[in-house]
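Sharing a structure below in structure tokens format, with a few things to ask.
Here the complex is missing a single protein chain, while all its other protein chains stay put.
So that you can tell them apart, the chains are marked A and B in the order they are listed, and the count of residues begins at 1 in each.
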Amino acid sequence: MWNQAKKLPYLLIAPSAAFLMIFFLYPFASVITQAFEHSSTDGYSLTNFQEVFSHWKFSISLENTLLLTAAVVPIQLALALLMATMVNSMRKGRDLILYIWTIPLGISDLAAGIIWLVIFEQTGFLNSLMLNLGLIERPVALLTYQNPMMIFVAIALAEIWRATAIMLVILVAGIGLIPREYYEAASVFRASKWQQFIRITLPLLKPSLQTALILRVILAFEVFAVVAALGGTLFPVLMGETYIYQFDLLNSGAAAAIALVILGLSIAFTLIVLRILKVPKGVTM
Amino acid sequence: MTHSVASGKSIRFLYIASIVLLCAWVLGPLYLLAVNALSSPDTINQFPMNLIPEFDLESLIFFANFYGMLDALINSITVALFTMCFSICLGAPAGYALARFDFVGKELFRVIILMTRAFPLPLLALPLAVFFIETGLDDTAFGLSLVHTTLALPFAILITFSLFSGVPRELEEAAWTLGCNRFAAFRFVILPLILPGITASAIFAFVISWNEVFASAVLTIQNRTLTAFLLQNLDTAPLHLKFAGGFILVVPAIVFIFAVRKYLFAMWGISNR
Partner (left out) sequence: MAIIEIKNIAKTFGTYEALKDINLTVEDQEFMVLLGASGCGKTTLLRIIAGLESPTQGEVWIGDRRIDHLPARERGISMVFQNYAIFPHMTVAENIGFGLKMSKIPADELKRRVEKNAELMHIEHLLKRYSGELSGGQRQRVAVARALAMEPDVILMDEPLSNLDALLRLEMRAELKGVLQQSNTTAIYVTHDQVEAMSLADRVSVMNAGEIVQADKPMELYRNPATQFVASFIGSPPMNFLIASNTSNGFWVIENETLSGPSIAEQSILLAIRPEDVRLSDSGLPAVVRLVEPLGPHLLVTTDVGSNQFRAILDSDSQIQEGQKIFLKPNVERIRWFHPETYRAVF
């Protein structure tokens, strides 16, 4: 009866396939054409890109986005690995700890930005703490243009706080797929815990590490609301510029051009990760 | 021996201490937000801050009465409910097809699904903005929910795929030999078994939509969702409004993650492959 119904599977995927055609493939194609179309010229041109690239904010926002990604993702990866291995060796309270650690997964980036604003704003908790410790005498404005490093740190902390959970979940799921016998065999052969981690966990976790890294970095290139909440216009990033072009300047061609830059970065990075963390055939579990 | 016992103890202490620390790292900021949201506006703007909330609802009441805020909250819920329905209604059949049938084009379909995840999806709101104006979908909850469904649908398909895969074919076949047609077998045997999982993936779709900022901000003008509304007013809104808004955003998310916690790992495990 499974192979009798030749049309049924197509009937079942048709709605979602059609939906993805209209709302994924079509806009994907049109964001590309939009980027190469400009009112001043006929046909396709690079005018939008020239306009965007020549604006002083572009290089800063590109730099900011990349720096933020470079600062945040490695820390998240290390933290997520640590948390995942800790959870894995846990007997009592595993579910509770896992739940607590995955709470940020459900929290929007805007809310995360606001949460860290509670700490970093002028009358916030960080200032209160420093006052109580006698470091300052009255509240100082932390998130100002004189203090770009502080803005960067605040955004980075909020990002690490918010988005480590997604990596944690992927890695915990991945570790769960590694058969226990491998560890038992390793300890019979007198491998220490550390050696087991290096020689068994890491190599067998490659597919999950791959997924986690790709997903996380792509999300990091899209960083937007956290920055809007904590840095406002003081810390321009690519996604924020896209929003400004689209919404404030009503220049959808330029917005599409930056969108393509983000897309290009995402694809390039995905390919790099796939290359570096190459998973040999047959190793995937 | 005493030495190694002592070092074992200190490792154990270190282990527990780091777990506690990491829990504090996650919960601390949430607590501080709650302190602020549950204090009066005056207290929030006071300095230094108190670590214990005064359980004053003035901020939240102010938030509720702020012009446009209640509408934004309703919009958010409407969009999220739409997204939830669309992604399950579209996604579950596809998940079933992937789990049960071999058909030409299955791999291609799977690849497209996985591709959507390696993609800055909110960006797709840009071309859709034009398309929506042409079709009259701009600035509607329905239109925005379509974009959010693009975000949630791949997850819904992958989760339901893993749910259906978890129900042995034999059960369905047994139902067929016991007088069920395809639909009856689904209705009486498959559906009751996967209902909790379907609920979880519906909740997940809700959270995805509830939390989304960029597409919401691009595609709505009058009928802003909560996230879009807060984003728009970030520069001008007083602190207590932001904090109350953040609090309202966070609370359902925490509850929902609790509801779906069992399924989080299953679905990431399966979608890794």
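We take it that a residue touches a chain if its C-beta (ideal position, glycine included) is under 8 Å from a C-beta of that chain, and two chains touch if they have at least 3 such contacts.
Nothing here was measured: the structure is a model prediction, and the numbers come from that model.
S.K.: Tell me which of B:Leu51, B:Cys89, B:Val111 or B:Leu178 is the one touching the absent chain.
M.R.: B:Leu178
S.K.: From the list B:Glu107, B:Glu170 or B:Asp235, which touches the chain that is not on show?
M.R.: The single option touching the absent chain is B:Glu170.
S.K.: Considering the whole complex, not just the chains shown, which residues of chain B touch the missing one?
M.R.: Residues of chain B in contact with the hidden chain: 168, 170-171, 173-181, 184, 188-189, 192-193.
The working rule: only the chains that are shown with their structure count from here on.
S.K.: Rounded to a whole Å, what is the gap between the Cα centroids of chain A and chain B?
M.R.: Centre-to-centre distance between chain A and chain B: 15 Å.
S.K.: Would you pull the chain A residues touching chain B in the complex into a rising list?
M.R.: Within the complex, chain A contacts chain B at residues 1-3, 5-6, 8-13, 15-17, 19-20, 23-28, 30-31, 34, 82-83, 86, 95, 97-111, 114-119, 121, 123-125, 127-128, 131-132, 138-139, 161, 169-170, 172-174, 176-177, 207-208, 211, 214-215, 218, 221-222, 224-225, 228-229, 232, 239, 242-243, 246-247, 252, 255-256, 259, 262-263, 266, 270, 284-285.
S.K.: In the complex formed with chain A, which residues of chain B make contact?
M.R.: Per the stated touch rule, the residues are 15, 18-19, 22-23, 25-27, 29-30, 32-33, 35-36, 44-49, 51, 86, 89-91, 93-94, 96-98, 100-103, 105-106, 109, 112-113, 116-131, 146-147, 149-150, 153, 157, 169, 173, 176, 182, 207, 210-214, 217-218, 227, 230-231, 234-235, 239, 242-243, 245-246, 249-250, 253-254, 256-258, 261, 264-266, 268-269, 271-273.
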